[in-house]
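A protein chain is absent from this complex, but the other protein chains hold their places.
Let's turn to chain A:
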Amino acid sequence: MQTWLLILGMALITFSVRYSLFAWPNLRFAPLVLQGLHYVPTAVLTAIVVPGMLLPDGEHLALRLDNAYLLAGLGAIMIAAVTRHLLATIGGGFVLFFLLRWAFGQLPL
């Protein structure tokens, strides 16, 4: 039940954001707001990615050489910088991640 309420809430929020300017065709945002929106994807997604790489358990800094999240994340950044291709980044990062976890004996095999 709670999960369904959460899903409905997420649906409502997502739709409201997308519908915002479709609902009132004459509504315009101030230039400063639009300028700020250009940095939203970069800022938000980086704020999720960096802690995900440095603190895989969500609590402890893991600046270690057996941290596959950190190493494969760095690898994915390099792949993305060179190829600028989303699927190549995901695929290459994933392969690298599992190879590292396998090498470190971190997979439940």
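The criterion applied here is as follows: contacts are C-beta pairs under 8 Å (C-beta built on N, C-alpha and C of every residue); 3 or more make two chains touch, one makes a residue touch a chain; residues count from 1.
The criterion applied here is as follows: contacts and distances are computed from a predicted model.
S.K.: For the chain not present in this complex, what protein name does its UniProt entry give, out of "histidine kinase", "Branched-chain amino acid ABC transporter permease", "Peptidase M16" or "Beta-ketoacyl-[acyl-carrier-protein] synthase III"?
M.R.: The record names the chain that does not appear here as "Branched-chain amino acid ABC transporter permease".
S.K.: What does the interface between chain A and the hidden chain look like in terms of residue numbers?
M.R.: 2-11, 13-15, 17-23, 25-26, 29, 31-32, 34-55, 58, 61, 68-69, 72-73, 76-77, 80-81, 84-90, 93-94, 97-98, 101, 106-108
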